[in-house]
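Shown here: the complex without one of its protein chains, the others still in place.
In order of appearance the chains are A and B, and numbering begins at 1 in each one.
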Amino acid sequence: MLFKPVILWTDALIYLLVMVALVFVWYVRRNEHMLVPWRRVGHSASGMASLTVLVFFMSIGLLDTVHFRPAIENGSNSEKVYSVEVLSLLDIIATPLRTRVEKTYSAPFAAHLYARETIELPDGAQMREFPRLQFGGAHLQDPATQLTNDVAERATTGLALGLLSWCLVLTLLSVSLARRDSATLSFTLSAIRRGDTEVPWNAVLATLALMFMSIGVALMLSTHYHIFGTDKVGQDVFYQSLKSIRTGLVIGTLTTLMMLPFALLLGIMAGYFRGWVDDVIQYIYTTLSSIPGVLLIAAAVLMMQVYMETHPELFDTIAARADLRLLFLCIILGVTSWTGLCRLLRGETLKLREMEYIQAAHAFGVSHWRIISRHILPNVMHIVLIATVMDFSGLVLAEAVLSYVGVGVDPSMISFGTMINAARLEMAREPMVWWALLSAFGFMFALVLSANLFADAVQDAFNPRVRTWPLQARKLQRRGREQYSKDKTVEAEIKGSHSP
Amino acid sequence: MLNYIIRRILYAIPILVGVNLITFTLFFVVNTPDDMARMQLGIKRVTPEAIEKWKHERGYDKPLMLNDSEEGSGKFTHTIFFEKSVAMFAFDFGRADDGRDIAHEIKSRMLPSLAIALPVFLLGLIVYITFALVMAFFRATYVDFWGVVLCVALMSISSLFYIIGGQFLISKLWHLVPISGYSSGLDAGKFLVLPVIIGIISGAGASTRWYRTIFLEEMSKDYVRTARAKGLPESIVLFRHVLRNAMIPILTGAVVVIPLLFLGSLIAESFFGIPGLGSYTIDAISSQDFAVVRAMVFLGSLLYIVGLILTDISYTLVDPRIRLE
Partner (left out) sequence: MNLLLQIKNLQTLLHTGPAPVMAVDGLSLQIMQGETFALLGESGCGKSMTALSVMRLLPETGEIIAGSIRIGGEDLLLLPEADMRNVRGKRISMIFQEPMLSLNPVMTVAEQIGEVLRRHFNLRGVAQHQRVLEILNQVGIPDADRRMEEYPFQFSGGMKQRVMIAMALAGEPELLIADEPTTALDVTIQAQVLDLMRDLQKRSGMSILLITHDLGVVAEMAHKVAVMYAGQIIEMATREEFFHNPSHPYSHKLFASLPAKNKRDRGLAVISGTVPPLSREFIGCRFADRCDHAWDLCRTTMPGWSEVTSGHQVKCHLFDQDNGSRAPSSVKAVEGTPQRASVLQSDCSILELLRVTDLKVYFPIQKGLMKRVVGHVKAVDGVSLTIPRGGTLALVGESGCGKTTVGKGILQLIRPTAGSVLYDGLELVGLERRQLREKRAEFQIIFQDPYSSLNPRMRIVDIIEEGMNALNVRGKPVSAGDKPSSSERWEVDALLQRVGLPPETKWRYPHEFSGGQRQRIAIARALAVNPRLLICDEPTSALDVSVQAQILNLLKELQNGLGLSYLFITHNISVVEYLADEVAVMYLGRIVERGSMDEVMGSPQHPYTQALLSAVPVIGPDLKREVIRLHGDLPSPANPPAGCHFHPRCPKVMPVCHEIYPEASSFSFTHTAHCHLYTQK
């Protein structure tokens, strides 16, 4: 074996998440009425464009999730030895980026270091100058004259390659669309251009065009330059930015996965059973949510740090340690953020339990468990979904702040937060080292913006207020409405007297 | 009314007790004081004596919940739980690692925190509501559309970026105000301008969008149609009818954070070098000063609960339906 697979805790959970997502997709596809809101997401141009970007980020994140320890060549062939370093598929793909480490800072596209160094000339004299980089632009004879041309040449090639592959995608897509609708190719193409297709392919394709071109350019250039420069220890910032994506995704998704069971179970139980169950659950989440989030996280992470420091024997590699810390961070974030969803679910369940179909189920003597699983759970899932997508971007942003404060991910783990934290120290430097900051912010912005736009599209599609409006209007008309609102007031009175 | 307030305060007590138990568990049960001492003194080369000394200095050398060596009430009072957790109810937070009294530090640092947090809060509220009203007034036009786009974009930018970018642009490039620092009195103004502006901008996206949603929801209600049917112009409909109703969720949502303003902002204060409670907390976190962090957790929860009580009271003030029932 050339490698030994490693499944870290977060890896396992991500695989689980992917599996859950696949099962969910399969299930939704089989149920027409569940497909309806998703179709609406599919019809939103901004939603689909942002989904395209998100898919790109997610595939990088997934590549970075497949971990293993490569075998090390050692002289005697008796026993395989595996490296202590845990690598991922992304690391392998980006090997040139990972291994070409310079001495220290260098600006984007630079061929020289960012700081002067004293160099001893062959004749023994010393002079201070910007030494050439070991890898960045190393192929150039005379960077001063060649650099611009070389960069422009490579960028153009990259652009062309990007466009070419985009055209390939466009052709494939329109051929398959044309075949499906049994229309001519030119008709399909013009329909796509006009935005006359069911899914707004023009928005998706425009996003893809931008992405392909920038990926092409980045690919062509990054083999010979540090396109986003290097950091203090000479590591490529572009590589760091790519690695940060997984951390952001893990925080954004696993946190929700962690808290979901609690929020669902407790929220529905509180709303459904009311009485003392409700009192206890309300007390728990009021207490937890009354501790300001950052402080609770800070306190919990500090304590976790102490625990990990005093129990170093628990982790066999640095990666495992950093990973476990990431997982704990997710759990802690989950503990502080489940209360909001729990409250929402409790409120919705309180409303649902008075619905007449649930009364009808009671009249049939249907068990509590079945009422919860068949009637309540499916009718609160849209809230869970909206909360999940809405929370994602906030969590990605929170990671950066927490890592900055020092209660985020392990310092050895590459993340947007650690990148910013490291770069911040160089703010005062003259001239300023800006590239690490800017690329961290740039990547984060792209990720969070597309997540926000997608969340908006999902919310629009699933928001029951918008959807049931015409039904609501019809249902409440006539005397039904007076009855309805009277019932509601009596109910509110009863409820009000139950809870403070 | 007074009765009501007293009742609300009584409700708060079990919650505070809960918070206290959580912090106690977190700080003393998950890790023993020995662990903390070892962590602070360095894992490897640490003698048991040094640990004992460290614990004694901080009063962590007593049993957790029950002191068998004492008699009578001392069984309960001479314990970590009583001296460190129960004492917090009397605002006795003990001493920080540098030997200073935490309660005193908190008192002196509240004012600088408030000096940025309060203007950010008040000006922010005005700015966000204004923009949200404009967007609601021009709903379903390009003003509204691009407003929402701008809000989403603003929401997607890390707050760290606003601070770093603002410091770079305004202080470093344009030299308009000092990068960081603080002084008491009127001089503080020049130090506060930048953090306040940045604070407002970084909260603008989310708040404006949320207020806009509230306004639009309110505008779809039946009484707005009634108001229009009276022949009132749209501006009066918006300001007299919609705004008044929308202010109920907006104000009560805002009131809950007022007490928390005393805590200041963690990152802004540390970036701008303002000696408030936020930077105090950050320093405590990075130097792993558990006593301070514990005190801040308790104080934060206390202030939040005060905020909840104020919210309930403000409901009764702004909503006649609750006031008069």
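The rule is simple: a residue touches a chain if its C-beta (ideal position, glycine included) is under 8 Å from a C-beta of that chain, and two chains touch if they have at least 3 such contacts.
Model, not experiment: these values are computed from the prediction.
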Chain not shown: contacting residue from A:Ser59, A:Ser214, A:Gln359 or A:Ser412: A:Gln359
Identified contact with the non-displayed chain, of B:Leu2, B:Ala90, B:Ala140 or B:Leu186: B:Ala140
Touch list for chain B against the chain that is not drawn: 7, 10-11, 140, 221-223, 225-233, 240-241, 244-245, 248, 318-321, 324
In chain A, positions touching the absent partner: 32-33, 355-357, 359-367, 370, 374-375, 378-379, 470-471, 474-475, 477-487, 490, 493-494, 497-498, 500
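Keep in mind that, in the parts below, only the chains that are shown with their structure count from here on.
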Distance from chain B to chain A - Cα centre to Cα centre, in angstrom: 27
For the chain B and chain A complex, residues of the former touching the latter: 7-8, 11, 14-15, 18-19, 22-23, 26-27, 30-31, 35-36, 38-39, 43, 152-153, 155-161, 164, 167-168, 172, 260, 263, 266-267, 281-282, 285-286, 288, 290, 293-294, 296-297, 300-301, 304-305, 308
Residue ranges of chain A in contact with chain B within the complex: 283-284, 286-288, 290-292, 294-296, 298-300, 302-303, 305-307, 309-310, 312, 393, 397, 400-401, 404-407, 416, 420, 424, 427, 432, 437, 441, 444-445, 448-449, 451-453, 456, 500
